[in-house]
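Complex shown without one protein chain; remaining protein chains in place.
Up next is subunit A:
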Amino acid sequence: MSGVDLASVLLQQNGSGNATGNATNATAGNATNATAGNATNATAGNATNATAGNATNATAAGPTSETPLPDLISGLLGLDGFGIWGDAVAALLGAFLIANVMLTMTAVAGPWAKRKITAAFTDRIAVNRIGPFGLLIIVADAVRLLSKELIVPEGADRPAWDLAPIILPFSALLGFAVIPMGSGIQLADPETGLVFAFAAASIASLGLVMAGYASNNKYSMLGGLRSIAQNLAYEIPLVVTAASVVIFTGTLRMSEIVAVQSQPLIEAGALTIPSWFAFVNPFAFVLFLVANMAEIGRNPFDIPEAPTEIVAGYQTEYSSVYFVLFYLGEFIHIFLGGALMAVLFLGGAAPPVPALGFIPGFVWFVIKIWAFFLFTQWCRSAVPRVRIDQLIEIGWKGMLELAFANLVLTAIIVGVII
């Protein structure tokens, strides 16, 4: 948990620094932030319109307010007077809260929802014996998995082998630090939020290759190499497609990306279509969706673990707690992928029509990321896995070109027409 906390503290400082009107990349300390800051200058220039996100307004916490969660907590608990230590405690509490929410969702998704969804696709019933709707299987599975023997393969490269399962889930949790989840739940809102999220998520590749290399198993090795090849091929289109959204918004700040999407796109009588980027640029949405599936390694791009080919890929040798960590990590990554989809293309935590605004934003956010989860499970049941060479080919020869075409097109539309 410490990784998340530290980062959120750093980000929180960064965010408050911005709020007071300082220049963009004041605090360094964090390599990702530094590069992200440069990117901001390059693409968006000085077009940082402060539509929201005034941290000075900590007391006015409403559903639409973009107050970072730590500030809210420190306001509620009266930690304002303790200076940096107060901020640190508030950030820690906020991070703890968010991490627990995400882990709870993962716990529901992994042992229970995944089974139920797959069962629905395959004409089965799945878990229904333990607890209502079989929900207590989550507890049973947790006990079962945690009580298993932790088998360490002979010749495992020890520090790397132990670190890999820790890196995977925590890199994904780190990404959630900058995601605005609606109802004012956001740990930090730095100016470079989007790039930070991508940077944090791609640390996972390191964990996968560590696991693959350190396991002293040929299947793990193949899985690790596959995952690296895959992430290289798909991260570029992913980020480039996201950049096309940034051209529209003119900012990398998550809250502002969401805010830009709240304007109506088409108003036809009672029907209002919001200007979500999924509607503004459906092409980019589809590109991002596909690249995202590959990035998180789900069907049809689940080749790093492709069970019928290389047993379980990089996680072949992991058991017990380490396996649980890998498992959690994969699901948090799915949810992070869904969260990025929601923020970039689906209006963040906004309801699809204003009439549904009475439902809290956080609920919409959860619905959106679960919709993405459902989509991944649907693909898992229906779409064949592509072969590794085909995957690389699609990535480098197809997705990359389309992503750049989309970027140039968007730039022309934004720069020339609008």
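We take it that contacts are C-beta pairs under 8 Å (C-beta built on N, C-alpha and C of every residue); 3 or more make two chains touch, one makes a residue touch a chain; residues count from 1.
FYI, contacts and distances are computed from a predicted model.
Enquirer: Name the absent chain as its UniProt record does, using one of the following: "3-keto-5-aminohexanoate cleavage protein", "ABC transporter permease", "Cation:proton antiporter" or "NADH-quinone oxidoreductase subunit D".
Expert: The chain we cannot see is recorded in UniProt as "NADH-quinone oxidoreductase subunit D".
Enquirer: Of A:M181, A:V240 or A:I310, which one is in contact with the hidden chain?
Expert: The one listed residue touching the chain not shown is A:I310.
Enquirer: Can you tell me which of A:G94, A:P237 or A:P300 touches the chain that was removed from the display?
Expert: A:P300
Enquirer: Touching the hidden chain in the full complex, which residues of subunit A are there? Just list them.
Expert: On the subunit A side, contact with the omitted chain comes from 118, 121-124, 218-219, 222, 299-300, 302-303, 306-311, 380-390.
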